[in-house]
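Can you read through this structure? Questions will come right after.
Removed: one protein chain of the complex. Kept in place: all other protein chains.
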Amino acid sequence: MKIVESLPRGIIPYLPTALTQSGELDRDAMRRLVDRLLRAGVAGLSPLGSTGELPALADDVADSVVASVVEAVGGAVPVIPGVLSGSTGHAADRSSAVTALGASAIVAMIRPWGRVSQAAMIEYFSAMAGATDLPVVLYRQPALGVQPDLGSVVRLGDVENIIAVKDASSDTGFLLSLQCEGSSLEIYSASSHVPMLVWEMGGIGWMGGPCCLAPQTSVAMWQFRLAGDRDSAWRLQRGLWPLCRAFAAFGPAPMVKGGLAQIGFDVGAPVAPQATLSREGHAAVGCSIDAVRRARADLGMDMSVL
Amino acid sequence: MKIVESLPRGIIPYLPTALTQSGELDRDAMRRLVDRLLRAGVAGLSPLGSTGELPALADDVADSVVASVVEAVGGAVPVIPGVLSGSTGHAADRSSAVTALGASAIVAMIRPWGRVSQAAMIEYFSAMAGATDLPVVLYRQPALGVQPDLGSVVRLGDVENIIAVKDASSDTGFLLSLQCEGSSLEIYSASSHVPMLVWEMGGIGWMGGPCCLAPQTSVAMWQFRLAGDRDSAWRLQRGLWPLCRAFAAFGPAPMVKGGLAQIGFDVGAPVAPQATLSREGHAAVGCSIDAVRRARADLGMDMSVL
Amino acid sequence: MKIVESLPRGIIPYLPTALTQSGELDRDAMRRLVDRLLRAGVAGLSPLGSTGELPALADDVADSVVASVVEAVGGAVPVIPGVLSGSTGHAADRSSAVTALGASAIVAMIRPWGRVSQAAMIEYFSAMAGATDLPVVLYRQPALGVQPDLGSVVRLGDVENIIAVKDASSDTGFLLSLQCEGSSLEIYSASSHVPMLVWEMGGIGWMGGPCCLAPQTSVAMWQFRLAGDRDSAWRLQRGLWPLCRAFAAFGPAPMVKGGLAQIGFDVGAPVAPQATLSREGHAAVGCSIDAVRRARADLGMDMSVL
Partner (left out) sequence: MKIVESLPRGIIPYLPTALTQSGELDRDAMRRLVDRLLRAGVAGLSPLGSTGELPALADDVADSVVASVVEAVGGAVPVIPGVLSGSTGHAADRSSAVTALGASAIVAMIRPWGRVSQAAMIEYFSAMAGATDLPVVLYRQPALGVQPDLGSVVRLGDVENIIAVKDASSDTGFLLSLQCEGSSLEIYSASSHVPMLVWEMGGIGWMGGPCCLAPQTSVAMWQFRLAGDRDSAWRLQRGLWPLCRAFAAFGPAPMVKGGLAQIGFDVGAPVAPQATLSREGHAAVGCSIDAVRRARADLGMDMSVL
C-alpha cells in the first residue's frame, strides 16, 4: 500500500534560488523567505524547480540550496526539492544526494536531449525512485522537452514510491484521462492549471511559484475549499489567476524574483542569460497583486498580507 | 443589452454531414440523426462544424445541410450552423446566407491563410456578425490556424450580437483568463475541455461532436449538474471522457461517423482525403462506448440508450 | 517515357491576382503585368499560387484568372496555374476545369484538413493528375499543412504525367534526398531555396513570386548559369536574395502586390483578412530592389529594368 499520507496536502510554494550579486547562495534571503511562507501556513516547500532555476545550477549549489532550506524549515513542513538531469545515472545520483541532505520527498523531472524513447523515460524515473526511499512526485514539464506520455505516467504509478504527479501542460483534461486510466497517483495542480478545477477532480494541493508571492491568499483558498465554501474559494481563485498568467507570460524565475522584489523581498536576479523581469513584466505583476488585494478586500480579509 | 436568452443552454451536438456513396447529401440519414438527438433532449443542434466537415464542403452543399437540418428540426430547438472562410467578404456572405436559410444563431470560425493580423481578425469576425442579426458564438479553433487572441476575443465581445465563445484549445485556464479580463461573453465547453470544469466556472453548455454519440448521457450529466447533484454528474463525466479522448485522437468526422456506424447509424464516410475511422479507432470508440454504459449502469440508468 | 520537354526551363514567375477596389478581377492590370514579364524573357507564367492568393478565391474567380492570363499570353509561353483543394473530388474537378481553360500544365497543391494519411494524399494527387492530360508539377507547400513526405513524392513520380516537383520548405537537402531515392522527377527551385544551389543539383528553373518583381535579373541569372558564367550568375543571385527574404518575411501576396505598387504597377491589395504590406515591409522591399540594382550596376547591365 502506498504511503500517500507522507505527502503534504495544500499549498506548496516553489522557492526561487536567492543569489547575491556575486552569484553565491544568499542564505539569509532564503531564510527570510522560508519564514514568511511558514507563517502563511503553507503545507510544504519545494526548492529547485523551474522557479528555483535548477537547470542553471551546478550540483554543489543545488545541494547548498537543499541544505539551507532544510535547516531554515527546521522540520516544520516537508521540504520537497526538484531533481533534474539528462542522464539516468546522474539523475539517480542526484535523487540519492538530496535524500541524504534531509529532503522529505522529491519532485522528479527529466530534461531529455537527443532520441529518448518512452521505455527509456520509464527507466529514467524508475532509477530516480529506486535511488531513494522518499515519496516521489512525478513532474511532467513540457518546457523541458519530450515528457512521459499518458501510458508511461500510468506505468510509473506502479513504482512503489512514486505516489503523485504534477503536470505543467495547460491541458486539464490530461489529468482526467489519467484518472480514467485507473491511475492511483495523487494529483497536484501546477500553475498552468486552475487549482480550483484540479481540486474539483480530487487534486490534493497546489505546487506553484505564484503561491510564493501570495501565500496567505493561496492558503485561504485551499481552506475555504476544504470547508466547503466554494464561493469564497472561487473569489480568491479569480483574484489569484492573473498572477498565474504573469508567471506563464514572463517565466517562473524572472516573475517570482521580480515580484518578490516589488513587495520588498530582494532575492537577486535570475542567472544570466535568463532575463530579469522587464518593465512590462513589473507592470503585469503589479496589476496581478492588485487583483489579489481586491479579492481579499471583497471577502473582508486581512489586508496587511498577500 | 445583450440577448443572451436567445442562445440555448445545455447540450448542443455537432452534426456530421451524412453523405451517400456518390457524395450527395443523405437527407434521410440527417433526419434520422436529428430525430434521435431531439428525443434525447438536446438544447440545440450545430451542423457544419469540424464534425460536419465544413472545410471540405462547397457553399451549395453547406446550404443544403442547413436547410435540411432546419426542416428536420421543425423549430423544436435552435439550429446553430458553423460559418467558415478565409476571406472577410466571403465570410460575411456566408453569414448572411445561413441566416436566410432559417438558422437561429451562427458559430463563427476563421481559417486564416498567409499573414493575418489580430486587427484584421477582429474585422473579419465583426463583418460576419454585421451580416446577420442572429446571435453569434465566436469559435476559437487552433487546428484551423492562428486564431483571435485573448485581447481580440475581449474586444469582439463588444460587438452587439457576439454573445458567446467556444474555445477548442485544451487550455482551460484561457477561459478563466477571459473572465478575469471582465468579458461578458457566455462560454460553451468544447470537447477538448472537461465540460464539468467549464460549467464550474459558469459555462452554459457543451457544444461537441461526442454528444452526438451519447446524447442521453450528455443531457443527463447537464441535468444532474443543474439539479445540484455533482456526484452523479461527475460519474457521467468520467464515463463520457474516453469518448472525448477518442474524438481528439482520431479526428471529429472520422470518429463521429465511424462511431455512429458502430451503433447502427450509417452516415457515410468522411470526404476524401480525410481518413475513414481505422480499426484501431473503432476499437477505441468501442471501449469509450463501454465506459459510457458502465457509468449508466452504476447510476441505474436506462441501458437501452446512450 | 515522360514528356519532360513539355515543361518550360527557366524563370517562371508566380502572378498575383490583380483586383479592383470592389474586388473584381482587374484584367487590364493582369495584361500589363503579363506583357512586362513576357518582354523580360520568362519561360512560363504561373497564376493561382500563394502569390495569386488561390486559397482566398472562389472557383469562378480562379477560372477568370486562368482565362485572362491564357488570353494575355496568347501562346507565347506555357501558362501553369495552381490547383488547390481540401477534397479529392473537388481537386480533380478543378484540375479538369483549368485544363479546359487552356492551361499548359498545372501546379498541384493540397491544403489538407483533419486526419489525412500519406496513402490518401497519394490518391489525392493521383486523382488530380488523372483528371488532366497536362504535365503536372507536384508542389509541397508546408504552409498549407501536412504535405506528401519523401516516400509519397517518390511514389507520385510513377504517375505518368507528374513530371516535376517544387518544394517550399527551406530544406535544400530534401531535394538531394529525392534524387538519392532514384526519383526521375524534374526539380524547380522555390523562393525558399537558393535557385543557384538547386540548379547546381540539376534543377530546371525557378518558379517564384519574387521573379515577378525582378524578371530581367532573374532571367539573366538563369542565362549566365546556362552559359557557364557561374561568377556573374552568383552576383545576380546575391543581388536577388534579399527579395526572397522579404517574400518570406512579409508573405507572398502582400510582398509582391506591395512591391509592384512601389515600382509603379498597381495590382490592388490582398484579399482581407490578409494584410496589406506594412511600412516596414515597404522599406524591406525598397532595400531589396536596391540590392538588385547594385548587382546589375556591378555587371554593367541595363539599369532601366529590374
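The letters A, B and C name the chains in turn, as written, and every chain counts its residues from 1.
Note that contacts are C-beta pairs under 8 Å (C-beta built on N, C-alpha and C of every residue); 3 or more make two chains touch, one makes a residue touch a chain.
Quick caveat: nothing in here was measured; it's all calculated off a predicted structure.
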Using the contact definition given at the top, list the shown chains touched by the missing chain.
-> A, C
The listed residue (A:Leu38, A:Val116 or A:Val159) that touches the chain absent from the view is A:Val116
Looking at C:Ser117, C:Thr172 or C:Gln223, which residue reaches the missing chain?
-> C:Thr172
Determine which one of C:Pro81, C:Pro242 or C:Gly268 touches the chain that has been left out.
-> C:Pro242
Which of A:Ala56, A:Leu150 or A:Leu299 contacts the chain that the document leaves out = A:Ala56
In the full complex, which residues of subunit A touch the absent chain?
-> 23, 50, 53, 55-56, 58, 86-90, 110, 112-117, 120-121, 123-124, 250-254, 270-275
Please give every residue of subunit C in contact with the chain that is not shown.
-> 169-174, 176-177, 179-180, 192-194, 196-197, 200-201, 237-238, 241-242, 244-245, 291
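Methods note: only the chains that are shown with their structure count from here on.
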Greatest Cα-centre separation from subunit C belongs to chain A
How far is the middle of subunit A from the middle of subunit C, if each middle is the mean of its Cα atoms, in Å?
-> 52
Just give me the whole-number Å value for how far the CA centre of subunit A lies from that of subunit B.
-> 36
Where subunit A touches two or more other chains at once, the residues are none
